[in-house]
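Remarks on the structure that follows.
Moving on, here comes subunit A:
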Amino acid sequence: MSLLRVENLTKEFGGVRAVADLSFAIDRGRIHSIIGPNGAGKTTLFNLITGVYTPTAGRISLDGHDITALPTAARAARGIQRTFQNLQIFFNMTAIENVMVGRHLHLDTRFLPSLLSLPAIRRANRSAAERATELMRFVGLDSWLDADADAMPYGALKRLEIARALAAEPSLLLLDEPAAGLNPKETADIDALIQKIAASGTTVVLVEHDMKLVMGVSDHILVLDYGQRLAEGTAEEVRSNPEVVRAYLGQAAPGVG
Partner candidate 1 sequence: MSNRLLQRIGATAFAVAATLGLAAAAEAQTIKIGSFLAVTGPASFLGDPEAKTLRLYADRVNAAGGINGRKIEIVIYDSGGDARQAVTFVKRLIEEDKVDLIVGGSTTGETMAVVPLVEEAQIPFISLGGASVIVEPVKKWVFKMPHSDRMAVEKIFADMNKNKLTNVAIIGGSGAFDQSCRKEAQTLSAKYGVKVVADETYAPTDSDMTPQLTKIKNAAGVQAILGCGFGAPTSITARNYRQLGMQNIAFYFNHGVGSQQFIDGAGGGAEGVKVPVAALLVAAQLADGDPQKKIGMAYTEAYKAAHNQPISTFGGHAYDGFFVAIEAIKRAGGTDKAKVRDEIEKTKGHVGVDGIYNMTPADHMGLSLDSFKMVVVQNNTWKLLY
Partner candidate 2 sequence: MKRLPLGTGGLLALAAIVVFLPFVLPNNFYFDVAVKTGLNAIVCIGLNLLIGYAGQISLGHAGFFALGAYSSAILTARYGWPAPLAMLTGAVGVGLIAFVVARPILRLKGHYLAMATLGLGIIVAIVINREIALTGGPDGMTVPAFSIGGWRAVGAQTWYWIVGGALLLAVWLSLNLIDSGVGRALRALHGSEVAAATAGVDIPRYKTLVFVVSAVFASLAGSLFAHADRFLTPVEAGFLRSIEFVTMVVLGGMASTFGGVVGAAILTVLPQLLAGFHDYKHLAFGAIMIGVMIFMPKGLVPSLAMLLRRRPRAGAGP
């Protein structure tokens, strides 16, 4: 059974269909990519899957359960995590606290014990901090453990978002342009990180403009254009699809971010 199934999904903004009658499925345990020209509806799709937007029509199911009507937080509880194209960092907190928020679903958040700082809460706090530290090391942020988030450079913040998402131990991780704005060295690091994450058993879905990265890591690619499915398959199949080539010729050639 597929992990994520999207059926006849449609989203309209004032008459404009950003996603139009789209259906596809994401299998467990692989790296998937969603590509397409600007305005193809990729980020809108992520917003629909995570519940930031409510679809105009259609159905989204995770593990066979219909999640179309669930709010974002409830979807997170079912194992969906994401990062953002425009960074959504908690700039009012330290780096490690950002990651600790990612642990939210695994914490004891009962109000009264928290207010009284009961031993159980303090224990949970400590273990959350430990886990957050591990994750920051995992994504390569060892040197930023004590930093305030607003003092960190862009590249580090992109990793911080990934660490925060991983802290929730997701079954499905959506990465929205993880390599955008990064230099080749940083992009290569992200490439390795994505593979490491996938290897640990998390299903990764990538929206990305960097075709070298996409073609290199993806087991499966979905191509969108005007909110509709243009093509689907392995890197090789997509690259040789004449429709995809035509769609991309309209703007820059594939491979340019």
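How these were chosen: all candidates are chains of the complex that A comes from, given by their letters.
In this text, a contact is a pair of C-beta atoms (placed from the backbone, for glycine too) under 8 Å apart; a residue touches a chain by one contact, two chains touch by 3 or more; residues count from 1.
As the structure is a prediction and not an experimental result, all values here were calculated from the model.
Touch between subunit A and the candidates 1 or 2 in this complex is found for 2 only. On the side of subunit A, the complex with candidate 2 involves touching residues 50-52, 71-74, 76-77, 81-82, 84, 87-93, 97, 100-105, 107-109, 111, 114-117, 121, 124-125, 128-129, 146, 148, 150-152, 154, 161, 164-165, 167-168.
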